[in-house]
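Note that one protein chain of the assembly has been removed; the remaining protein chains are unaltered in position.
Read from first to last, the chains carry the letters A, B and C; within each, the first residue is number 1.
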Amino acid sequence: MPGMLDTSASGVYIIAATPFTDTGDVDTASIDRLMDFYLGAGVTGVTVLGIMGEAPKLTHAESVALTKQVVRRMNGLPVVVGASAPGFASMGALAKDVMDAGAGGVMVAPPSTLKTDDQIVQYYANVAEAIGPDTPFVLQDYPYASGVYMSTSVIRRIVQENPSCKMVKHEEWPGLEKLTAMKTMMADGSMRRVAIMCGNGGLFLPQELERGADGGNTGYAFPEMLVQLVKLIQGGKREEGHDLFDRHLPLLRYEQQPGMLGLAVRKYVLKKRGAIASDAQRKPGIKLSKEAIAEIEFMLARLERKN
Amino acid sequence: MPGMLDTSASGVYIIAATPFTDTGDVDTASIDRLMDFYLGAGVTGVTVLGIMGEAPKLTHAESVALTKQVVRRMNGLPVVVGASAPGFASMGALAKDVMDAGAGGVMVAPPSTLKTDDQIVQYYANVAEAIGPDTPFVLQDYPYASGVYMSTSVIRRIVQENPSCKMVKHEEWPGLEKLTAMKTMMADGSMRRVAIMCGNGGLFLPQELERGADGGNTGYAFPEMLVQLVKLIQGGKREEGHDLFDRHLPLLRYEQQPGMLGLAVRKYVLKKRGAIASDAQRKPGIKLSKEAIAEIEFMLARLERKN
Amino acid sequence: MPGMLDTSASGVYIIAATPFTDTGDVDTASIDRLMDFYLGAGVTGVTVLGIMGEAPKLTHAESVALTKQVVRRMNGLPVVVGASAPGFASMGALAKDVMDAGAGGVMVAPPSTLKTDDQIVQYYANVAEAIGPDTPFVLQDYPYASGVYMSTSVIRRIVQENPSCKMVKHEEWPGLEKLTAMKTMMADGSMRRVAIMCGNGGLFLPQELERGADGGNTGYAFPEMLVQLVKLIQGGKREEGHDLFDRHLPLLRYEQQPGMLGLAVRKYVLKKRGAIASDAQRKPGIKLSKEAIAEIEFMLARLERKN
Partner (left out) sequence: MPGMLDTSASGVYIIAATPFTDTGDVDTASIDRLMDFYLGAGVTGVTVLGIMGEAPKLTHAESVALTKQVVRRMNGLPVVVGASAPGFASMGALAKDVMDAGAGGVMVAPPSTLKTDDQIVQYYANVAEAIGPDTPFVLQDYPYASGVYMSTSVIRRIVQENPSCKMVKHEEWPGLEKLTAMKTMMADGSMRRVAIMCGNGGLFLPQELERGADGGNTGYAFPEMLVQLVKLIQGGKREEGHDLFDRHLPLLRYEQQPGMLGLAVRKYVLKKRGAIASDAQRKPGIKLSKEAIAEIEFMLARLERKN
């Protein structure tokens, strides 16, 4: 079904920023512009309302409206919606409304209160029930942010027990051996196939692709680099891929500063590139210092020279 | 203004359970019954949708409807509504709707991501703005659950900078010296007066009252004991107060088991006492084992003999 | 072998305070006096250098000397020594030296860095190797302090894979269902028998004994109560046991305040009862406020009247 998330996901599912006006309203004109920018870069899907989408600052109604608009603009590409929530009621309500709005699936990270393997597995059984068995979901494995560490055996249990789990967003900072372990389990049949798309801010994307990841699921402000990198590596042009990646690595690394600071960098570049009208974050947000702006401009100038 | 939370809060603000039917619906008939039970016990206010009110399991609409019903039934007593949320958008939206529904204020605990003193102070400035400057709020100081430790100087800064902070829910397990420090700051004028109502599951309520707390803000299934204890201690009948409290301490302690297990004990007793029709928790909840039920019954029998 | 910890442990293994002089030296005279006090109360073993023994404030040499002295005084009763450490080198070195000094075993809590089930199991395999396969050890399951949550299946794996694990110190605040689960696994043969001795500050000791715990492993300043309680409950005198326990519960609860405050209460009472010469904690320690002392004295007076 077009637009539905399934286990064949690959390429780049871009983590979308949420554009706001300087006064803090959702900037719907920029949403369209940003989606066109992503489409022009060749992305194969989009994830909205993740951490870097400032999801907790949007009301339920705004979240649903944004999803509708993005779905319309993305021309049938899968739209995944972040649906992590402190309770199953709001998670279920959001999942229902965004799926009705045409989303292709939802992404759920575990709450930091989960401790044992069994608790994590049980949590995702509850998630699958709360969002409905027909709603495809992405298991987000991001321990740095969630505080929850999933062993590969836990991921396998979640995948095996929940047919609606279609994809793992892999970002264990970086967890390369875990990625290899998951690929091995899929190869030997001990875990059914799901898509493995990598976050980690893109910092290890070449290695991840070489170890068998299906693609990237991150939001670097030069999405065309991510798209091209996937093609080069998967097409066997390894040196060329690394050359491309290494040129971007200084800026990519700078954009990966934790929390809303990294987002400020990303939005600054997206604005400069014309993809959004304002780089404002909705309150409480942060602004770049003049030192930070100078550092970004310096790196952009160097990047341009090297391209 | 009747029903509005202000700094004169005292007595017992009961932490209300949320009654569900065995099939997981909000049990509106039991809400009325439970409020009558609390009123009959002599409470002076009620806090709904706290942790022990299973708040994250209710949708926004259910939360607002429950608030409306409770406000109507409580005859002008203040109704405080838990409004802790991962983002200010949903916090602000809930605060607006429950205040429109007649609530007297909201209670906000800090998110575990806050680390430094300044971050905590800034967070509550944002809270005050998100819920609106006219919405009275309770600062919940419950580090065991929130993971956030506030020094007395942080509490003072929050109180001094936010006139809409009317009450501190004190439960630092137990934090008796902190309570004394806050009373001292209020006495010497270095902190304006706010109500200090104590949680801690009631486990230290006699000592807290003797150190100057204004009352209790907990949900023990014998609220009449809490009410009577406040009267006895504040009326100078110390030994009598402790005699009363000590009779209940075995059960009170048993009810303070962490998480949803403690709530299961509480609801079991509330049901047995006729205050609610079912002791079911909404999913994901837990059920008491037969061993636990036998233990509760044993303690109830002993309590009855001693009264 | 006399004095060695084995799976038949029962009764009360008292958590020993470490006596210091007012100037911060280890008070060796008080060590003897305190051990005599414990022996007089009828304890069956002693655990030294736990959290409540201010272990991190002692040097290696002091720890070994204290162990030697306690072993000598305890007349062949098992002496368990806390050996939790940030690294296996110091853990192994301490274990070797205290075992050479006559200790009966060591107790090890997991470091907070452990996350997954597998990591916890692997850690204890490393522990067993570091301390040597002939050194009996106690698995301390105290998530509130360690930050590590062990499911019953993890405990079973540790017990099954490490013959030198002789005892579980159970204190999951309180974890009554987990205790029942462990007893069930031992009864049906899916886990070999180990002793289950309960910490939890003694707050749930009657229920723990009724569910099959072998005894207590806590340090309440009235150890004779703990000893008598075990005898009464295990001897079938349930009501009498609870009567005894309930009389002490107000003070017991007060002594369970977290961290060094609880220890200050305990040492105050131990000193008052003549078991130690000074209630000083080695720096950094805390002192009781005059309000706290008054509260303790009030409870002691009430306890005396009720006995």
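Here is the rule we go by: a contact is a pair of C-beta atoms (placed from the backbone, for glycine too) under 8 Å apart; a residue touches a chain by one contact, two chains touch by 3 or more.
If you're wondering where the values come from, they're calculated on a predicted model, not measured in any experiment.
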Any idea which chains on screen the missing one touches? A, B, C
In the full complex, which of A:D22, A:D36, A:E161 or A:E177 touches the chain missing from this view? A:E177
Given the contact definition stated above, which residue among C:P56, C:P163 or C:G274 touches the chain not shown here? C:P56
From C:S8, C:T28 or C:S90, the answer for touching the chain not displayed is C:S90
Using the touch rule from the top, list residues of chain B that touch the missing partner. 115-119, 143, 148-151, 153-154
In the complete complex, the non-displayed chain touches which residues of chain C? 55-60, 62, 85-90, 93, 112, 122, 126, 129, 283-284
If the hidden chain were put back, which residues of chain A would touch it? 173-174, 176-177, 180, 203-204, 207, 210-211, 238-239, 242, 245-246, 249-250, 253-254, 257-258, 261, 289, 291-292, 295, 298, 302
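Basically, only the chains that are shown with their structure count from here on.
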Relative to chain A, which chain has the most distant C-alpha mean position? C
Between chain A and chain C, what is the gap in Å from one C-alpha centre to the other? 47
Per the C-alpha means, the centres of chain B and chain C lie apart by a whole-Å value of 33
Would you mind pulling out the distance in Å between where the CA atoms of chain A average out and where those of chain B do? 38
For chain C, what residues touch not just one other chain but two or more? none
